[in-house]
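For this view, one protein chain was removed and the others were kept in their places.
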Amino acid sequence: MNAPAQPRRPIESGVPDPFPFMHPLMKKNYGNWDWHDRPRPGVLRHVARNGDEIWTVKAGTQRQMDVFSVRKLCEIADTFAEGYVRFTTRSNIEFMVSTQDKVEPLIDALTSAGFPVGGTGNSVSMISHTQGWLHCDIPGTDASGVVKSLMDMMYDEFIKEEMPNRVKITTSCCQINCGGQGDISINVQYTKPPKINHDLVSKICERPAVVARCPVAAIRPAMVNGKPSLEVDEQKCVCCGACYPPCPPMQINGADSTKIAVWVGGKHSNARSKPSFHKLVVANLPNNAPRWPEVAEVVRKILYAYKDNAKDWERMGEWIERIGWPRFFELTGFAFTKHHLDTWTGSRKTMNMSAHVHF
Amino acid sequence: MNAPAQPRRPIESGVPDPFPFMHPLMKKNYGNWDWHDRPRPGVLRHVARNGDEIWTVKAGTQRQMDVFSVRKLCEIADTFAEGYVRFTTRSNIEFMVSTQDKVEPLIDALTSAGFPVGGTGNSVSMISHTQGWLHCDIPGTDASGVVKSLMDMMYDEFIKEEMPNRVKITTSCCQINCGGQGDISINVQYTKPPKINHDLVSKICERPAVVARCPVAAIRPAMVNGKPSLEVDEQKCVCCGACYPPCPPMQINGADSTKIAVWVGGKHSNARSKPSFHKLVVANLPNNAPRWPEVAEVVRKILYAYKDNAKDWERMGEWIERIGWPRFFELTGFAFTKHHLDTWTGSRKTMNMSAHVHF
Amino acid sequence: KHATPLLDELETGPWPSFVTGLKRLRDAEDRPFAPMMNDLLGQLEHSYEERKGFWKGGTVSVFGYGGGVIPRFSEVADQFPASKEFHTLRIQPPAGYHYTTELLRQMCDVWEKHGSGLIAFHGQSGDIMFQGCSTENTQKAFDEFNEMGLDLGGAGPALRTSMSCVGHARCEKSCYDEVKAHRTVINSFLDEMHRPALPYKFKFKFSGCPNDCVNAIHRSDFAVLGTWRDAMKVNQDEVKAYVVAHGRKYTIDSVIAMCPTRALSLNDDDTLDVDNKSCVRCMHCLNVMPKALHPGDDRGVSILLGGKRSLKVGDLMGTMIIPFMKLETDEEFDALVEFARKLIDFFAENALEHERIGECMDRIGLPAFLEAIGVAPDPNMVNHPRTSSYVRTDDFTAEAEKYFERKAREADLTVAGD
Partner (left out) sequence: KHATPLLDELETGPWPSFVTGLKRLRDAEDRPFAPMMNDLLGQLEHSYEERKGFWKGGTVSVFGYGGGVIPRFSEVADQFPASKEFHTLRIQPPAGYHYTTELLRQMCDVWEKHGSGLIAFHGQSGDIMFQGCSTENTQKAFDEFNEMGLDLGGAGPALRTSMSCVGHARCEKSCYDEVKAHRTVINSFLDEMHRPALPYKFKFKFSGCPNDCVNAIHRSDFAVLGTWRDAMKVNQDEVKAYVVAHGRKYTIDSVIAMCPTRALSLNDDDTLDVDNKSCVRCMHCLNVMPKALHPGDDRGVSILLGGKRSLKVGDLMGTMIIPFMKLETDEEFDALVEFARKLIDFFAENALEHERIGECMDRIGLPAFLEAIGVAPDPNMVNHPRTSSYVRTDDFTAEAEKYFERKAREADLTVAGD
């Protein structure tokens, strides 16, 4: 590698202006939309105050895309749409067209190219996605693989709108939880304290930094075999894995430790109920690559219990609030254990301090 | 005093059986009541499954009663009722009669003897009551005096049923809060750390016990003037007064420290919303014996804001939840300050972590 | 007689005045307590002037008991010598606060003879408080009350006097026999009441339904509230009558929309559609329509543990620990007593000094607490399962197995019991 003769100074242009890339009707009616409806799954019609209409066709992608897929989508956009697309918060792609007659051919083109049309309204949208074994330096599992397996299982629920309300699912490949909260969340859950590789600690870890990361002060500096290392109080350790990123010798991953937990009832919107965190349903599921069938089965049970029992507009957590957690565990067939009782800061406020009971 | 020759052994009889003292109709229909209504304020009619009816007339008392008042009530019970009474959770007295025609004469007798008839349904009932200067060893104010002053002010609301729902008020003469939670609570609130009488500490206090009582670990053993005493970290002290009962030299009471705070929205019932704690409205009100006019004025404002604005069946706290705290402070004219922001354990969960706002 | 200009101001206004009462006692010059009440008024006036209390504690008890009397000695006895001792006897009332005039008069008689003539119906914990007794007379007063069938209540680090609502005696909402529960439980542990030896106080309270007319959830360590498991009873004609009387919009806004779990819907023909699986037994709709709606037939109690006021950790409400327990047969009442005994034993052995059971639960955490008292985790105990991933779950599968076994056992039992 030759050092560049004259290093180029970056142009600190920041967030690009989107107007040059925005569909002309969106630009024209920017801030002046009036209402919308969903003529069919995967299709939105937005009507502006002046009567202008824009039709959106939404399709699923694999997020981590090869350039060939991207070019394929561009080709479809140029041939059947009007050359403008956007991606959504959940890595779905939207094609905007100005007349209804362009909708069906576009749908056909997408479908035959293998991109499912759907993800609108009360469907199951694409799963929020993290890095996993493909790129992260600390992952317990592979996000893309889990997502692919689950989306295959829920394919019909993506292309239909038959859920009581939107279903927003997330995955995370370690407990840091870059994927965030979801109606259903599929996250790595470590089940054992880290095993310490003492030989490496002294070489590569800044010990005070690691000690500071532990949420329960379970890590102490210690001399092991005459070398400065660390030790973990296994009684205290809550197996969160927070010590691992700053200190890879705190080996948190392993077949007996890296398990998967499924959570429900996280919600971001402020509609009706306030935003909420997801709650534990099942832990200790096997990290069973390449298709995680046990995880898929748990998700399926939850999803269809919701589909069959919730009322319109109830999000997952709101449905459970109404019918009660006892009934949720009954309907889904999962066990309620001592691990479902919160023990973290503020847990007193999660207790039922009332005579409100569900039978 | 002569030592008794033969000390008498107590009969450990425990809780007395109430059936010998229960109105015959209540005994007869024990567990078999069907419904009730309130023909007028202060009067309840309960109807049994077999059609039996019992009429209850309810009247206010001063709770701390002289035997003459008690005998007067007995006289009324014997003459106008049927010789049976009960007291309620809030020190009101109930007379039970078996026919409607006994109701009016009983009301007249009570009223002319100075016992207000009311306190039923959606009225303001008697204030829960503690000991104060009359009997407690640690009081900041006199509960009975505060209660008398407030009940005078709210007399009309006791004998009428014009509130949106029941109003349950409590007082407490120190922060220990024997009076408990209420729709409105009038409690002593200390505003300064205790002043330590060092001469006395060494004589009468078990220092480790006092240190252990402090919720914020603000008390340290210390040597003062060569004698073992205590010292308080005034930055930490939350002025709760918990050190005072075990150690009277920790003088928490004083004109500049013993103030009164008014709280709202405590609720015990499980009706609609879960039970709740009361919330701070105003602190630092003067402890202005004998009639506490400033306190009465605050209570009056709150009470009538509620009366004028709440919907039927909304308890104080539920009304405020609906209209929002901003509007509550607006309607009552009180200030919202940094002291209204909770700082105690679990306070994070009292924050508004949503976009739900009231304007 | 001491001048009482400040207290006199508390004789104005329509509400019955305790000051007037105190003066009546002071002025009853033929009675033994008059001088004591004169000085009591003097000391109270002094408190009103100085805005300070002047009592201190001490030790007074009756023979054979360690608690139940609240001793008060005056700090200003030199100025007010006749009330230098002014103790309170806490006496347990009949469960549900039922009295005949005869019983009340007998009490007055005793208290005129040995006490101050001042009685409070009732203290916040549920005692009749006979307030104002000299050390000398304490035993005499107690002996006479005790002979009448009355007993001292609790004080200090002990089981405390309990309360139960009027319930079965006059309330259509009552879901169990409160009197029987109150008496059976408390009378099983009188030793803990009379000879204080617990880490701190321990209170039971009994409410017949979730309206909780004795404030059990906030104010007791062990709250027993009535509830039911099956469907509520609906009289659709009475529902329709209610809608006719109050209007549709009003009915919807104040019944349907106020149900906390949207378990109610008004049908287009003005009948009520109740989703009993979603109902949380809050009582609201039953309260609004007492003629139309009633608790179901499969009644029992819920038990919540750990309520208390603010010392040390801040206020705590009781936490739902036993969502449902039948309470009809004698065996079922025995089971309640046994559960109470388990709790008291746990408390005696595990709580720190001056720690209430709610604080103890918080300190050790709900999972450990449940394990210690042998109760299986139940989703009704929490608002929702954990939101924090900070927990070691390597035994999750084993714990889940326990749950499935338990459920299978319960299903069997249900079948067997049918």
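Every chain is named by a letter (A, B and C) in the order it is written, and numbering of its residues begins at 1.
Criterion: a contact is a pair of C-beta atoms (placed from the backbone, for glycine too) under 8 Å apart; a residue touches a chain by one contact, two chains touch by 3 or more.
Since the model is a prediction, treat every value here as computed from it, not as a measurement.
*Asks:* Considering the complete complex, identify which of B:130, B:177, B:269 or B:287 is in touch with the unshown chain.
*Replies:* Of all options in B:130, B:177, B:269 or B:287, contact with the hidden chain holds for B:177.
*Asks:* Since one chain has been left out of the picture, which residues of chain C touch it in the full complex?
*Replies:* Answer for chain C: residues 247-249, 252-253, 256-259, 262, 265-268, 310, 314-315, 387-390 touch the chain left out.
*Asks:* On chain B, where is the contact patch with the chain that was removed from view?
*Replies:* Residues of chain B in touch with the missing chain: 175, 177, 187, 189, 191-193, 215-216, 237-240, 256-257, 259, 261, 265, 277-284, 311, 320-329, 334-345, 347-359.
*Asks:* Tell me where the left-out chain touches chain A, residue by residue.
*Replies:* Missing-chain contacts on chain A: residues 1, 4, 7-23, 26-27, 30-31, 33-37, 46, 54, 56, 60-71, 73-74, 77-78, 83-89, 91, 93, 96, 114-116, 128-130, 132-142, 144-145, 148-149, 151-152, 155, 175-181, 212-213, 215, 240, 242, 248, 253, 255, 258, 266, 268-275, 277, 287, 289-291, 311-313, 344-345.
Note that in this section only the chains that are shown with their structure count from here on.
*Asks:* Which chain has its C-alpha centre farthest away from the C-alpha centre of chain C?
*Replies:* Chain centre farthest from chain C's centre: A.
*Asks:* Roughly how many whole angstrom separate the Cα centroids of chain A and chain B?
*Replies:* Those two chain centres are 50 Å apart.
*Asks:* Between chain B and chain C, tell me the centre distance in angstrom, where each centre is the average of that chain's C-alpha atoms.
*Replies:* The answer is 14 Å.
*Asks:* Can you list every residue of chain C that touches 2 or more other chains, as numbers and ranges?
*Replies:* 210, 212, 217, 225, 260, 281-282, 317, in rising order.
*Asks:* If a residue has to touch 2 or more other chains to count, which residues of chain A qualify?
*Replies:* Within chain A, the residues that touch at least two other chains are 348-349, 353-356.
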